[in-house]
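The next block holds one structure in the form of structure tokens; read it before the comments.
For this depiction, one protein chain was excluded, whereas all remaining protein chains were kept in their positions.
We call the chains A, B, C and D, going by the order they appear; numbering starts again at 1 in every chain.
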Amino acid sequence: MQVNDNKDFQPLIVAFCCNWCSYAGADLSGTNRLNYPTNVKIIRVPCSCRVNPMFILRAFQRGADGVILCGCHPGDCHYTSGNYFTRRRMTLLFSMLDFLGIERDRTRVEWVSAAEGAKFAATMNEFTEAVRKLGPNRRLEDLRCRKQ
Amino acid sequence: MKRIGVFVCHCGTNIAATVDVKAVAEALGHEPGVVISQDYQYMCSESGQNLVKNAIKEHNLTGVVVCSCSPRMHENTFRKAAASAGLNPYLVEIANIREQCSWIHKDIASATEKAIILGKAAVAKVHLNSPLTAGESPVVKRALVIGGGIAGIQTALDIAEAGFDVDIVEKNPTIGGKMAQIDKTFPTLDCAACILTPKMVEASQNEHITIHSFSEVADVKGFVGNFTVKIKKKARFVDETKCTGCGLCTEKCPMKKVPNEFNMGLDNRTAIYIPFAQAVPKVATIDPNYCMMLQKGKCGICSSVCSVGAIDYKQEDKIIEQQYGAIIVATGFNPIKLDKYDEFAYNQCPDVVTSLELERLMNAAGPNGGTLLRPSDKTHPHKIVFVQCVGSRCDDSKGKPYCSKICCMYTAKHAMLIREKYPDTDVYVFYIDVRTPGKNFDEFYRRAVEQYNVHYIKGMVGKVTPRSDGKIDVQASDLLANEQLHIDADMVVLAAAIEPDKTARPLATMLTTQMDTNDFFTEAHPKLRPVESATAGIFLSGACQGPKDIPETVAQASAAAAKAIGLLVKNSITCNPCVAHSDELMCNGCSSCEKVCPYGAITYIDKEFRMPDRTTAIRRVASVNPAVCQGCGACTVACPSGAMDLNGFSNSQIMSEVDAICK
Amino acid sequence: MDKNLKEQVLRSSGVNVLKCMRCGKCSGTCPSYDEMEYHPHQFVYMVERGDIETLMHSKSIYKCLTCFACVDRCPRNVEPAKVVEAVRLAAVRQQGNNHMNPNQIPEMLDDDLPQQAIVTAFRKYIK
Amino acid sequence: MQEAMINKAKQLLADGTVDRVIGWKRGEFAYDITPAVFETAEELEKEFVFDDFTAANVSKYLVKESKKEGKILAFLKPCDTYSFNQLTKEHRVVRENVYIVGIPGGPKLDAEKIKAKGITGILGVKNENYTLKIDTVYGEETMPFYEAILDKCATCKSKKHVVYDELIGDEGEVLDSNRFDMVEKLENMTAQERYDFWRGELSKCIRCNACRNVCPACTCEKCVFDNPNSGVENKAPADSFEENMFHIIRAFHVAGRCTDCGECSRVCPQHIPLHLLNRKFIKDINSLYGEYQAGEDTTSRAPLNDYKQDDCETTVVHERGVE
Partner (left out) sequence: MLKISLDKLDKLFEAISASQTLYIPVDREDGAAEYKKYENGMKLSSALNTLRSAKDFFFPQTENLVDFKMEGQNIEVIDVREESEDFVIFGVRACDARSFTILDKVFLAEPVDSYYKNRRDHGTVVTMACTRPTETCFCGTFGIDAAAPEGDAACYSDGESLFIEAHNEKGQKFIDSISSLLEDGDTAKLEAVRAKTREILKKLPLANLTTDNFGGDKLNEYFNSDKWGELSESCLGCGTCTFVCPTCQCYDIKDFNTGHGIKRFRCWDSCMYSDFTKMAHGNPRLTQLERFRQRFMHKLVYFPANNNGEFGCVGCGRCLAKCPISMNIVKVMKALEVK
């Protein structure tokens, strides 16, 4: 029997962060020594709009338990409009994953500015906890990639 | 076969205290393609960089991974080091094991494990890095200044001085901005117009400066060195080139009941008007909302009195397009609206005025010709109460959280001027704190107290009640005396908070610059780059960046000009080579990428191809202008076939990072 | 100084007294100012210092009309009236359950009592 | 109708308006019709067919055909015109090289539906007053016409031609279809039920690529799933993940471009209701970003290539329906 809150489960979280806001926000949470779990691994992208849905699925295929996308707040995109496209793309993608019965809480988009180090850390803590509760990703994994 | 070098930095104990750097170097040494893996105390130090350089030469490295602080910190350092050792700088990747690892984790084992994974991701990525060469793009030697207040004028003059053409876009019919409305300036009490108007004239006469008054920026495209701006010249129904500014039309105009915005609505102007005597350009403008000819088609008096035939009722808004190398934002500020502050009775009582209104009331060109009279009954006020921090330092939805910075000084100025001119007037200033840092500022304030006997009272006005006898009951607390005061004042002057101009927010979107929550433009660095925005080629001048007084504004305006000149003197700038490119063989020519490109960097060409069936065909394919592309990557996701990819952040590179992390 | 008392007042009021920047607008706006020994801004400052008992023994806590003018006008959202109310509650609690039953109020009313006082009485005693 | 079309085609060939005609060619049985290009009146006379089984959307063939020399006559049903318009918008067809004759739409019949009734050995199918008389080697069978129509016709969205040079027959109207009912039904299930549903369906996938290759929106020169350099190439559903990946990404790539022509589900040898994935996107786009019908025009911006500053946040997915 699996325990419901999955206390001992260590989820793998992939975070895509835009270079200008969220990656800097993540740096700031480091500068301010704000803790968040080691489960979170960050990939730097120029803009949240660089994140292809294929990357997200790829992460799930390879064993990620949660994928979070961070970008500048709407209106603050370094490239003007990138995050607006991200928002539409990800809304539709997440909706589709939900439609296929994939747990909603495994994916998330969060707007984190370069000044929001505290928000970044809080978001990562929260998201990791939410994914931990869900347990291992089984519905969108590739069995061939499962660690032996 | 790739030959990759891994360099793990201790950063003193910043990394080494929580990450076992030796273990990281050891583990990464076993990754495929890694031929050398080392750790060092301070990798960014000269000896650390030499370690990297020597390894590149010695091991003939084809890729370098530095596990250190954030790439935002030292990516450039290591890229330069690699370049000096003969390795293409874009073959360097940074694994961020300080800000995103050692500084946020406490447990050595798990932090080390994470550092290794981050290192592996960087190694996996660098396997797929390809050498990139930065291109160059030319710089248009012309600057645009948005806003024609003292900040914009000063910036434009300085740039023109350096020999570059500069355009000023001002949304009002005249340049001059807020300073033109001010009577005297602190701490010297010299007349604002006397020092501003010569600059306005200088700007209008400078051969390098073009003033687009009554105009707005409609669209901005392009990038540093090469902006294309659409400027909307609003119809003023007067031909600027013909109008001599004689003012006959304004005398004859029968529509005389138009609130005069220059005098803060305290008096009226005509429908055709010149904002003030020293306006630049000194050209009349018809207010279409009030002009009877434009409203009802009847009148035409101005046209008939104009001896040069400058009136043109058919004039329409005109869009002009111009290329610029640099853009300086100088959109300035406005006092906030006080509608929400019922306790100060601003809307109920005409004798409760804002400080800017007081400026006009006291100005020789103002509604009362310079005599201070109550707006309600035109009598001389004998007791005047000043209230500081109205809307400033507020934590509620009504006001602004910041200190507006200029109010303490101008209130002292007002108090002093009134006491000087009308010694029979009692002046009270209610303050929370008096903030007067600045050269000769505190001395100025002390003069108001000590020489002019202005009553400075520590405490806030709680309630302002107009009485039927024409007096105004001001209820306030005197915190030091611990009593509640009631003052029967004749006038109340509110030091309203200042806020950025409303046009700033949409402008920021067009310019792709960032703003803070108060709509002030965000500087690239609060200490080290105070006059640049984070967007290359966009500079900040004056109060659009934060509250400022005149000397500070002028200083910043000149600083922004210096930065812009620094850009304009270059013939070309180096482009970011991490730009999108399209694989023509896979491109469908569907136009999706073009639709999402914020820079218009993508165009389509018809190109002849040899098809798989050995025939030739002409196909429509996308082509990216690398000088225009800024590398956001929006197009790469819009492209269904994957023909569009991004240098430095390619699909395969990002996926290899994902794989390495999820391994 | 009773730290628990301060904690209690802070908790029951929900006010962050540290936000006060000592502008005195609350006292400048207070209609009961002259009746009070300690004025709204002093309440805030004394609570910050933990000097609660002095306030509890002062008649000032019963002079506040709970008109909320100070709450409305405070530029920092400090809400002095809530602090006053919390101190008053602390006093009531220490006196045991001898506070008034709302049902008793109607018979105590007389025509001279200001409407505001009745309304605020309900605000105070409904809890 | 068939007669009128053949005559029209012959006339346009004869007067030089067009050089070729794309339509449908009869097969061995009553139902196995193949899209075909005709060049002469004789070919048309002999093999051109238009009946209850001519369901195939020929617009995708025009990607190639319209780039050849000369002009081609295309007979397009209402649903096909949406596909054609979308292709025009994406610069995939050369509009000037196509002469479009709008023809009435379905409902068209689905041979698989007849066979699913257990009717085998079909020799001929006749529609008599909306009752199908089916001649088989085992004797005559009957079934109601509407029980044998294609799913895509049962939820027809429009009888209107959005692009044509001329029409044969009357113009229809955009219909108030109930095409989102099934999507809604699924949305109202629990996540586990949805997961089970789609697992059951997608596990049938044999990755024959028929859905992709027939899809008028899938006209990539090289599909990412065929491109070894794309990193996601795969040829067979080696793991359930790859079934998901292929269908999610394919639906995503055509999101905002799919006209809901229903060809994907029609050709799926495994009867996977793939159109539901596309319809889910269409339904989301309609409800979140405003009604949008791909192919309705040739100028509007596709919803995914567009945005509004006050678009909903992604959390909208979390806030609605059942988990």
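Everything that follows uses one rule, which is that a residue touches a chain if its C-beta (ideal position, glycine included) is under 8 Å from a C-beta of that chain, and two chains touch if they have at least 3 such contacts.
The shown structure was predicted, so the numbers you read here are calculated from the model rather than taken from an experiment.
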| item | value |
| --- | --- |
| Displayed chains contacted by the hidden chain, counting the whole assembly | A, B, D |
| Contact with the hidden chain (one of D:A56, D:I149 or D:V224) | D:A56 |
| Positions on chain A where the hidden chain makes contact | 62-63, 142, 144-145, 147-148 |
| Residues belonging to chain B that touch the chain removed from view | 30-32, 612-614, 659-660, 662-663 |
| Those residues of chain D which, in the complete complex, touch the missing chain | 27-29, 31-37, 56, 61, 111-112, 115-116, 120-123, 136-138, 206-210, 212-214, 226, 228, 235-238, 266-267, 269-271 |
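One rule holds in what follows: only the chains that are shown with their structure count from here on.
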| item | value |
| --- | --- |
| Between B-D and A-D, the pair joined by more C-beta contacts | A-D |
| Centroid spacing, where centroids are CA-atom means, of chain A and chain B in whole angstrom | 32 |
| Residues within chain D bordering two or more other chains | 224, 231, 304-306 |
| Where chain A touches two or more other chains at once, by residue number | 53-54, 58, 75, 81, 85, 89 |
| Chain C contact footprint on chain B (complex, rising order) | 343, 389, 393-396, 399, 430, 432-433, 458-463, 475-479, 482, 484 |
| Touching residues (chain side chain A, partner chain B) in the complex | 12, 14, 19-20, 23-24, 26-31, 33-36, 38, 41-47, 49-55, 58-59, 62-64, 72, 75-82, 85, 89, 121, 145 |
| Residue numbers on chain C that touch chain B, as the complex places them | 19, 21-30, 33-34, 39, 41-42, 69, 73-77 |
